[in-house]
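Before I ask anything, here is the structure I am working with.
Apart from one protein chain that is not included, each protein chain of the complex appears where it belongs.
So, chain A:
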């Protein structure tokens, strides 16, 4: 990187061209951000503010969206509400102002937990199986290795709906419909192809001599794998894990078709949040915001690995 920088001396772009480039990119970035900022702003608006026209940029922040996201409420008469003991906590207070009382928790938290369990479970499995397979493909002569690798990749070309029909039937037979285990297995299968491809690229770059030296020192092949190759591949494994996690976290088509309740994840759930008289936009925005935060954190953490990941390691420096 630094070598490339110093070599740039002859063709270093002029200061003014840099400034123009910078301005355009920053403008694009800011425009790109508007919908995301708007999601956050909507999440801290009161329902009337969220649908006022022209759209309100200045408003009194309210936690109502977050309260509505986590609770179910029932409408009550003002007299009944006045007869209740003093409200407990902000949400109780906010809700009563709208002549409602909290009836119980909403389904958001269980759906969010489903997302966590399924995304992390399938990521762990996919990376585990993917690392083993990648090492196998990288170090051993496997008959038809190229064909197998291409076959692994081609499983990603199918539209999810196409596989969803038989998987739906298969899961119905096996009792895996609407279970976290079923979704974990499914996402693992989808991710394992990516994991094998990415990790093979990373492991190919670790010199074979390291293991050979370890094996001469009396390590078995498996010990060499565990003590020499695995530590070297940590960065690649981490990057792969994040890609798998992002996929499993964001997936919608399979989740919408194969889960209906118990194992439903957040992406099919959030659009179904309905308030009185249509979609409760502050609550939807609150759910969206909470759902996006982990991914935002990951984006910032993994920005350097992104390049390798999205090109399947096709980019060699």
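In this text, a contact is a pair of C-beta atoms (placed from the backbone, for glycine too) under 8 Å apart; a residue touches a chain by one contact, two chains touch by 3 or more; residues count from 1.
By definition in this document, contacts and distances are computed from a predicted model.
Student: According to its UniProt entry, is the unseen chain "Fe-S oxidoreductase", "Flagellar hook-associated protein 2", "Probable septum site-determining protein MinC" or "Sugar ABC transporter permease"?
Tutor: Of the names offered in "Fe-S oxidoreductase", "Flagellar hook-associated protein 2", "Probable septum site-determining protein MinC" or "Sugar ABC transporter permease", the one UniProt assigns to the missing chain is "Sugar ABC transporter permease".
Student: Among A:188, A:240 or A:264, single out the residue that touches the unshown chain.
Tutor: Reading the full complex, the residue touching the unseen chain is A:188.
Student: Specify the residue from the set A:72, A:99 or A:154 that touches the hidden chain.
Tutor: A:154
Student: List the residues of chain A that touch the chain left out of this view.
Tutor: Touching the missing chain: residues 4-5, 7-8, 10-11, 13, 17-19, 21-22, 24-26, 28-29, 32-36, 38-39, 42, 50-55, 129-130, 132-133, 135-137, 139-142, 148, 151-152, 154-170, 172, 185-186, 188-190, 192-193, 196, 220-223, 225-226, 246, 249-253, 256-257, 266-268, 270-271, 279, 281, 284-285, 288, 291-292, 295-296, 298-300, 303, 306-307, 310-311, 314-315, 317.
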